[in-house]
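For chain A:
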Amino acid sequence: MEKIKLDVQALDLFFGKKQVLKNIHLSIPEGKITALIGPSGCGKSTLLRSINRLHDLHPDARLMGKILLDGHNILHRNTNVVHLRRRVGMVFQKPNPFPMSIAENVAYGLKINALCSKSEMRARVEQSLRNSFLWEEVADDLDKSALELSGGQQQRLCIARAIAVEPEVILFDEPCSALDPISTAKIEELIMGLRGKFTQVIVTHNMQQAQRVADYTAFMYLGELIEFGETRQIFEKPQQELTKNYVSGHFG
Partner candidate 1 sequence: MKSRFFWDTFFNKTLSAAALVSVLTLAGIFLLLLYNGLQAFSTIDIAEFLSAAPWNPAAYDAPVFGIGAMLFSTLIVTFGSMLIAVPLGIGTAAFLSEMASPRLRNLLKPAIEMLAAIPSVVIGFLGIVLVAPGLAQVFDLPNGLNALNGSILLAVMALPTLISVSEDAIHAVPDYYKEASYALGANRWETLLRVTLPACKSGVLAAVMLGLGRALGETMTVLMATGNATAMPHSIFDPVRTITATVAIEMGEVPFRTPHFYSLFACALVLFLITLGVNIAAERLAARLRKKGQ
Partner candidate 2 sequence: MRRPLFFLLPLLFVQCSHPQVETVVLKGSDTELNLVLQLAEAYMEAEPGVSISITGGGSGVGIAALLNGKTDIANSSREINAYETAMAYERGVQIEPFIFAADALAIIVHPSVGLDSLSLHDLGKIYAGEIRDWSQLGGKPGPVSLYGRQSNSGTFTYFRERVLKRDFSPDLKQMNGTSQILEAVKADPGSIGYVGLGYLTDNNGALREGIRVIRLARTNGEMAVSPLDQNMVYAGLYPLTRPLYQYTNGVPEGKTKTFLEFENSPAGKKIILENGYLSAREAGLAGNLEK
C-alpha cells in the first residue's frame, strides 16, 4: 500500500444552513493522480478548495471534520494558512494569470515566499516554464503581458506558476473545461509528466479524461463520496449502483 499524503476524515461543510459536503472520507496517495468525478453541483470544487482552505475567505462557510496533510490536521485553527497554501498549489477552472508579464507571473510565488535570490530567479522561472511545456513558445516574450497568450497557454502558465514554488500537492479544478481539444491534450500530457513529482488531485466532469490520466478516481454525488478506488476498477467494475449509472452515462 502507498503512503497516504492527504487524508480527509468525516468532513462536513456548510454554506450558511446548506450542507454541501456530507461526511466525506477520502485517502489520497502520495505522488499519484487522483480524479474527482460527479455531476455538476455535487461538491467537487468545494472539496478541492477545502484542501488549501480557500473557504477561509467566505465568512459563511463552516467546516467540521479533519483533513490530514502528512498526518497534521490542516483545518486546525493553529495551522499557518500561508505556509499550507505554499505546500498545496491550485490551478483553477478558468485560466487566471495575473495582469502582469509572463515572467512576473511565474516569479510571483517565488517573490512572495522569498524562495530564491534575485539572481536565481531567471533560472527558476525558465525551469518552471520548461516543466510546463511553455518555454519554447514564450522564451522570447517573457516581458509580454500574460493576457496576450491563448487560453491553453495561459493555463499552462498557471501550472508553471503553481509548480514554481515547488508545492507537494497540486489541485486542479477542471483545468481543461475552457480549452480546445489540442490544448487539453497538452495539459493532460503535462499532468501525466508531473506524476511522481507531486501529489495531484484533478476535478473533471470528463470521464475519458479521468480514465486517461488518473491512477485513482473518486465518485461524488449530492455532497457525498459514493465510491473511491483505482480508476480502472471504478470505470469497469463499479461496486455501487450510482457509480455504475454515472460512468455508463445514464445520468449527469
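Please note the rule applied: a residue touches a chain if its C-beta (ideal position, glycine included) is under 8 Å from a C-beta of that chain, and two chains touch if they have at least 3 such contacts; residues count from 1.
Selection rule, in plain terms: all candidates are chains of the complex that A comes from, given by their letters.
Model, not experiment: these values are computed from the prediction.
A.B. asks: Once the contact definition is applied, which of 1 or 2 turns out to touch chain A in the complex?
C.D. replies: 1
A.B. asks: Write out the stretch or stretches of chain A touching candidate 1 in their complex.
C.D. replies: Answer in residue numbers: 52, 54, 57, 59, 82-83, 85-86, 89-90, 92, 94, 96-100, 108-109, 112-113, 145, 147, 158, 161-162, 165.
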